[in-house]
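Of the protein chains in this complex, one is absent; all others appear in place.
Chains: A and B, in written order; residue numbering restarts at 1 for each.
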Amino acid sequence: MADQSLPVGQGVEVVGTPLRGTWLEVVHEWIITVDHKKLGIMYIAYALVFLLVAGFEAMLIRIQLAIPHNTFLSPFTFNRMFTMHGTTMVFLVGMPILFGFGNYLVPLMIGARDMAFPRLNAFSFWVSAFAGLLLYYSFIGGVGLSGTGSAPDVAWFAYAPLTEKAFSPGHTTDYWAISIMASGIGSIGTAINIIATVFCMRCKGMTLGRIPLLPWLYATMSFIVLVAVSPLTACQAMLLIDRYLGGHFFDTQAGGSAILWAHFFWIFGHPEVYVLVLPAFAFANEIIPVFSRKAIFGYSAMVAASVSIAFISLGVWAHHMFTIGMTSFGNAFFTLSTMLVSIPTGIKTFNWLATIWGGKIRFETPMLFSVAFLFQWVIAGLTGIMLSVSAWNWQLHNSYFVVAHFHYVLVGAIVFMIFAALYYWYPKITGRMLDERLGKWHFWLMVIGFHITFDTMHFPGLLGMPRQIYTYEPDRGWTTLNMIISVGGFIQAIAILIFVYNMVHSYFRGEEAGPDPWDAWTLEWATSSPPPAYNFAIEPEVASRRPLWDRKHPEDPDSAFE
Amino acid sequence: MATVPMEHGNHDVTWTLPSRGTVAMACLITAESAIFTIFVVAYLYYLGRDVHGPTPKEALDVPWFYSICLISSSFFIVLAERAIEHGKMAAFRLWWAVTILLGITFLYGTGVEWRNLIVEHHLTIATNLFGTTYYSLVGLHASHVVAGLIMMLVVLAFSLMGAVHPHHAYRVKTLALYWHFVDAVWLVVFTVVYVVGRQ
Partner (left out) sequence: MRARSNSTIAVCRVIAALVAFASSAAVAHASFPASIFAPHSTPAHQEHQLALFVLGISALIFLGVSILLIYAIVKFRARPNDDTEPPQVFGSLQIELSWTIIPILIIVVLFLGTARVLFSVQDAKKPATALDVVVIGHQFWWEFRYPQYNVVAANELHVPVHTQAAPRPTFMKLTSADVIHSFWVPQLNGKTDLLPNRVNEMWIDPETPGVYVGQCAQFCGAQHAKMLLRVSVDTAEDFDKWIKNQQRAQAELAEPHVAMASMANAGSQSGDAIDAIDARRGQIVFEQQACINCHAVAGTVANGRYGPDLTHLMSRETLGAGAMANTQENLLAWIADPNTFKPGCLMPAMHLNERQNAQITAYLLSLK
């Protein structure tokens, strides 16, 4: 049924070597491009650069905290470091790299030639890129309070009234607010594009019940972006109105409210973490089945669970505010809503387990990272449940237990799946395989370093260490633990350097990948590696969720079962 | 899930997909609704919490006429949409221009109101919580009206140059959707500011 509709697996023959043009012409081509693949690559490259920068900031933090009363960083520099580390990782690494993958993969997976709005796509990328440059320009621009420039130093969630003019007279808050607003515009543009693409650009036969789970989760994540990023833009606009037009949104002297910022920020902030984690789930949904050699278990449940997570996540935000003085009823409500989110999340986790169960697991690097993701995700989810217990949260809030929890999610789940995704789709993007041996070194060092750092990090929190402090007292019993955490950080840094080397080296010397090195089942593997500019020579037509499985197993096609 | 093979129906059904412009505009409207919601929440939360300065009850007059202008412009833009769908370009230009005119009238009314508030009641964005939230919310809406009018003026200009044809009806309708949204937001803002807020 599907034989003639899919392009032949070998892709299109390229006649001779295409002329690349001068260096300037190549750069020009990339700057003016509206091709989703090139924009995707630029998003990913941009994010990886900032990953190294923010990672460096993290190392500075860990050096300062390795011993108590350390003088490696001044309090001012330290406060800028943790603010910039968090802001960079969320807005200049997490969002761009995940949007980059979405840009690259969604059109390919649904058999389209590009995103719905290619020029909007380019605009979104360049606005986001500008935002990052503006944020980092702050280090040298503006009038800093203490000689280290104006890099933001108000924590990544920039609570008012600390950010009001009275308490932050310099420009640190302004750089934070304006660059993140710009990044938000880019995010909303990409979100609109992804939703329009998934709903309006699918190839023939690809009903919504047949799109791979990755486009489903990206559409869901984009919906969250639309609803959640705007509140952040709104409260940043309010803050700027307070700072420059004499407004009183967060001016407690005029009767304004300090708690209002917290509400508005977390109405953005909590859905934001689901924006970051849903693509990680999307990668798991694609990679785990292929390396277990089984279809994903419970496709419909996965879709329903992901959409439920999106909706429930809009109603849990005040679990970041259990100590701020809400009524006991308010605390109880948010305890319950937060706990509820664990049900669809649990469903997804068990479905992954069931996908692996009864399979024939191959442990190439993408699967190694995915298995580690599963373990770590379970732990991250459980510490999340612990934090949702509001009465216990009164002890845990703003301590290193929280820092450990969210790094478990952001690094242990999301970064690990980003690594898995990079190993899995690098061959498609570049036409070459990443080196497996280096990949395994990267993996094991990352796992060891990650666990040394972030398993240990729970304990200072349980022993009373708050977060966002540039130093701590030696008599609290946190000293050895902090040293261990810092050592683990260095191990992770080495792992990442190995990874960077692998990425660069394999680009020139990697084994040729061919169109389908993993024996996978979705449409992106039905074209050459890298794909031609138009993606598919003939627009595909599909009859099931795994069109390539149908081709490879004509005796047992999925289309007979759906 | 079934483990028994199923018979498949015919695949000659035509393959239809939703239109990109409508989906994209719906997404944009979703995002904008979220931003307006936050400003409305701030406005409602701060009602009655001022320590000094003019109150909504003292300072605000209900802008009936200008609101009617704006809301009725939604009706006229529908006439314009119908006209271009039926190929009646002259009628389209007429109703489109009427819509724009009504929008400009609304903006003029906002300007008059603000001037009155500043000069007579000494209410600025910096005066008190009411001033801050009022000018922010109404200003945010007005900026969306301005953006809509600019886009509509561009379309009008193209239309007067003869570059707009019936097959552009789909794009015009997408823009009209935005305009309807702006009007709907005014209904909400009007209720919150001039009805609820003046109690």
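Note that in this section contacts are C-beta pairs under 8 Å (C-beta built on N, C-alpha and C of every residue); 3 or more make two chains touch, one makes a residue touch a chain.
Keep in mind that what you see is a predicted model, and the values were worked out from it rather than measured.
Tell me which residue among A:220, A:331 or A:486 touches the hidden chain in the full complex.
Missing-chain contact among the listed residues: A:331.
Which listed residue, A:26, A:133, A:245 or A:361, touches the chain dropped from view?
Per the contact definition at the top, the residue touching the missing chain is A:361.
Which of A:233, A:349, A:365 or A:453 touches the chain that is not shown?
Residue touching the absent chain, from the options given: A:349.
Just name the one of A:45, A:438 or A:469 that touches the chain not displayed here.
A:469
Suppose we count only contacts with the excluded chain; which residues of subunit A make the list?
Per the touch rule, subunit A residues meeting the hidden chain are 74-76, 79, 146, 153-155, 159, 161-162, 166-167, 252-253, 255-259, 292-295, 297-301, 323-325, 328, 331-332, 335-336, 339-340, 342-343, 346-347, 349-351, 353-354, 356-363, 371, 374-375, 378-379, 382-383, 385-386, 389-399, 459, 462-473, 475-477, 553, 556, 558, 561.
Everything below uses one rule, namely that only the chains that are shown with their structure count from here on.
Enumerate the contact residues on subunit A facing subunit B in the complex.
So the residues of subunit A in touch with subunit B come to 1, 116-117, 188, 191-193, 195-196, 199-202, 204-205, 222-223, 226-231, 233-235, 237-238, 241-242, 245-249, 254-257, 260, 264, 267, 298-300, 543, 559-562.
Mind pulling up the subunit B residues that touch subunit A in the complex?
Within the complex, subunit B touches subunit A at residues 1-3, 5-6, 8, 11, 15, 17-20, 23-24, 27-28, 30-32, 34-35, 37-39, 42, 45-46, 49-51, 124-126, 128-129, 131-133, 136.
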